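Before I ask anything, let me first share the structure, which is written out below as structure tokens.
Left out: one protein chain. Kept in place: all the others.
The first chain written gets the first letter, and so on, giving A, B and C; residue counts start at 1 in each chain.
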């Protein structure tokens, strides 16, 4: 198997709904617009894609839609993780058949107290052994309440079919420890836009960033500025994006992310229940934040 | 709609696997044995049933198997909760068609930071409104990292189709607050065997208890002793069961629970991956604990 | 050394302030009133005594005041714990000289990540070895964010000079595990009034209860009802006290506890900063709660 390079900016794209049903045309239309923003690929069925709310059938159709509408040169990484090892393998194979280039596998976490290092490493190794596409580890303690140890990640980084990790803590000390010790071909990808500049400066190779749903060009610009060594301009843009990123993640969540997309010309729409749609007041607040960051006139 | 009384002892039954596939015959055989233990009904597809590891198709067959093999007078409560409101409604209807008498609906929790009281209450109310069988709230912070407030539970207790809660914290102060304030027809059911005596004494009406998978008669005996006012004998038996319960929940988890079932004549077997089977050493330790509690000679 | 029996109800008394300075006369006057309520002794310099806000000199004077004004037959238990082992020994000796009958020693917790079972057990054993009065373990995870394991408590229960524990979790499963396994002479004392009935029924010997500051007679009554086997009446009174206890602990904290004392004829007063005094609105709410529990006409 060949290592896939995960480099640059990847939006973990949202799933658009109309009246609670997936709006596939709007999804394709969003993808076609993202194709032209300078991003390097797509993440589908991630947390921001509300994968926990989709049926198996819907998931397949979403993957198919994105594979069909995305630029040929852009890898499509599909969130295929579930609680069960066997089910993760099964669905990863399905997405591979549909054209996914890699799979993003979330840490199983429901029985968190029993997800020892051994259990987690065994899960990822078994999945990696048995699927036809490379996998990335998806560690997102905010949602899973589970932290993988640096040692586990480092051991898994040596598996030829585990090509990277989306690390979402924003903790540069932890990232630094990984950078020091993971396999040289392992891709460290930061999972939160507020830490993008810091993580790239330290040696991360890219970002899977909610913010890239609405402001892909800005994320790409930070990436390029760091690449060409202009730390000053990169930092300036990073600081400007922090309030926006906070609004569309911690403060207002997916409802806020989708509202911001609506304001910026993408199809956002409402999330599925039990997530509640955003209030008019919060929508106005998001509009203000976008204006202050010069994303909206 | 009529209130269903959830009274007495209900095992949240395990799902037996052979070589990773569901062993339906062994499941039916376990159920037939439980039928004769004095328990009052079954909970299927709960956490101990490893519902997070089952496919939709498997879930339906498990429900069907239990409905077919359980005594006619024993209610079958089915875990039908999932992250999505719409999906929870859909699957609850399916289980109702298969003969489920009530549904146990876990709190959605993946986007825990957005599961406000309003979002959670809306979720449960919408489900309760739209399904043909009564529902119970399933609050299990150990797995979900989400605590429902007493106020939310109290408000929901007034909904005609929400008939109770499985409360798994073991905190008698919190249970007392609920007992004081929930609707008079709302069933408070304790979710951990170590708190059974304390919860019944305070006013809970029953227990959905992992321990009832392997020692249903003992759980039933505690219930009956409290019912007839023999607190001394009930307490004595409760204290005797605490080490067993700790072993098959906190210490060794579902793997330990299944090992204990094997030792006591039920079909336990191994859990599904990523849960690891129990080591020989831990199995011996469980054997000792069962002996000390006079469950094994 | 002789084991001291800690049986019955002990208020962990508040420290009254006037203009930020300790009001020793009001303290003595409160104590004289508590003397006549049926309680079994006093806990001084506990969390509700705002011990973390008192200087060494103030602490000595508070102990002296309580020793002098309490009934001769009532043991005075003094909170003498601090982060340092050596300092805990030093101050326990001072309080012993002032007439304290036992010391309540909180788990050190600032460097919680390093407070291993070995470190904690060594701390308590060293203190117990070197002080002239018996000690009780004070485990209060709500404030310390540190939980002692059952195994540590059980091992320490065998030390001849460690006579008990104030356990504040309210978890009857954990209490049951302790009851099963601690030394026969070790006193298990419950630390939260909402769990009083449940804990006594299970085998605890008493309670150190914030609620006993304002409603000592009711706490004593629950204790006596359980002692004489009237579980029904005990439960009824317990349930009635739960809203009051919640108000003066979780909801409004020490400010609320002191406000309730003021309303019931004790001197409560304001807490020390940074704790803020209670608002007029919250005070009215507490008044209502006291009325609903028939503590106020």
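Please note the rule applied: contacts are C-beta pairs under 8 Å (C-beta built on N, C-alpha and C of every residue); 3 or more make two chains touch, one makes a residue touch a chain.
The shown structure was predicted, so the numbers you read here are calculated from the model rather than taken from an experiment.
K.L.:
Among the chains present, which touch the one that was left out?
P.N.:
A, C
K.L.:
Return the single residue from C:84, C:149 or C:185 that touches the missing chain.
P.N.:
C:84
K.L.:
Write down which of A:38, A:99, A:141 or A:170 is the residue touching the left-out chain.
P.N.:
Residue touching the absent chain, from the options given: A:170.
K.L.:
Kindly state which of the options C:25, C:56 or C:294 is in contact with the chain not pictured.
P.N.:
C:56
K.L.:
Touch as defined at the start, partner being the missing chain; which of C:112, C:160 or C:229 qualifies?
P.N.:
In the full complex, the listed residue that touches the missing chain is C:112.
K.L.:
At which residues does chain A meet the chain that is not included here?
P.N.:
169-174, 176-177, 179-180, 192, 194-195, 197-199, 201-203, 229, 231, 235, 238-239, 242-243, 245-246
K.L.:
So which bits of chain C touch the chain we can't see?
P.N.:
20, 47, 52-56, 82-87, 108, 110-116, 118-120, 122-123, 126, 142-143, 145, 250, 253-255, 272-276
Here is the rule we go by: only the chains that are shown with their structure count from here on.
K.L.:
Which word fits how the chains touch one another: line, ring, star, complete or other?
P.N.:
It is a line, because the chains touch in a row without closing up.
K.L.:
Between chain A and chain B, what is the separation of their C-alpha centroids in Å?
P.N.:
It comes to 35 Å between the two C-alpha centres.
K.L.:
Among the residues of chain B, pick out those that touch two or more other chains and give their numbers.
P.N.:
Expected reply: no residues.
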